[in-house]
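A single protein chain has been removed from this complex, and every other one stays in its place.
Coming up: subunit A.
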């Protein structure tokens, strides 16, 4: 059958010499890596460096940078920032573990619903979360540390539950069973067998949560009032209100150092986790809870119920006025607020603007994130160090003050052709910067988990390198790509820090509009802000629901 020689000796047209072929593949890879890195350099590193440079070179009178960095005030700021982040991270871990167990190990009804409900807080816009907790802590108008810690914890339960649960679902149950057979109690088996094997995921999750909490902006701004400030809000305050660039730059440097340390730790833990990925199929590790496990399930259910409190509270608040139930806040969205707070822009227009901006940002983040993921999944074999550095670099925008980035845009972007500062693309670019890391973290693990021999099988069947990518990689990561797009969209939708800086007054996004509404007096403004938050929440929930349906493997990290 295979021996009709005439067909076999196909002319070698278009064939490239091996060395040339390797170079071609290398070039394609370099291109895939260069594009996201180039974007990062121009729209992240440059603006941030410019702001830091301006601050350090500033010749104004006042305390030197060194004096600033060593002042007691700065360190109490750092202390509060780290302290609330540690507390919130601990809270998120404690609350997230039972939920992770429920999602990974228990065959109980409504598991899908739990997954959805837990994810919702993570993707809610920070301003919305701030507002939700403000309704719960209505009495303390001068700020509340407890509210800040609770809100930051609330945000990040999903990160712990999904990251740890993802690994837990793929961890072989038999090691645990063996420990039990050897006489370990359920708790002992958990602490001596399960917990150590989950450590990489727990470390990775803790690093990410710590990062989010220590740079959290919207939540602290809304809940801390004027009394409680973190590095992030202080940087905002100094740049925007005090025009103290030097102080802001010094604090930015401090924050950057902390972020890089946390990221490096997280990346290390993450690599260990990705290699341990193909342990068991998730379906094999799920079973009905027994005995004491029901207690953990009840605990998880309690956590989920608590997570719903602020959300329900917000919706209730948006519907209730001093005169009883009313849709007045929602109706007000058609206008521009009491005393024209939004400057002629209606709430509805802001919502439409949000949707459009987030769409542009998603397109950009997807292009960059997928390219970066492909590069990162193929690079390690050629240059592991570079791949590692690139991995950390891509995560940096998650942790650097969005305010710094926003302000950096204003001082650098006029150097780009056509004065980029006034371009309608400015906001999408800033939002894409924040969304891209999430895309990478969702797509990359799936790409890495594709067995290389599948690609080789395709190649022996006649598929060239690009065809292999289209026929094997793309279909297998297709759902992850969809999920990533959904996440990118909600993240862009809710982005507040940089957007509040860059959005033009006549084109605010919905979160920016909320920020403006609550900063001005007026009961109608307040009511309108709550309604806008409820609207954003509904939008986000809808997107998350779609993402959950598209999702198969629990390989992605968020």
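By our rule, contacts are C-beta pairs under 8 Å (C-beta built on N, C-alpha and C of every residue); 3 or more make two chains touch, one makes a residue touch a chain; residues count from 1.
Just so it is clear, contacts and distances are computed from a predicted model.
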Name of the absent chain as recorded in UniProt (options "ABC-type quaternary amine transporter", "Sulfur carrier protein ThiS", "Vitamin K-dependent gamma-carboxylase" or "ATP synthase subunit a"): "ABC-type quaternary amine transporter"
Absent-chain contact - pick from A:227, A:467 or A:504: A:467
Option from A:459, A:482, A:507 or A:546 whose C-beta touches the chain left out: A:459
Footprint left on subunit A by the chain that the document does not show: 1-3, 5, 8-10, 12, 15, 17-18, 21, 451, 453-454, 456-464, 467-468, 471-472, 475-476
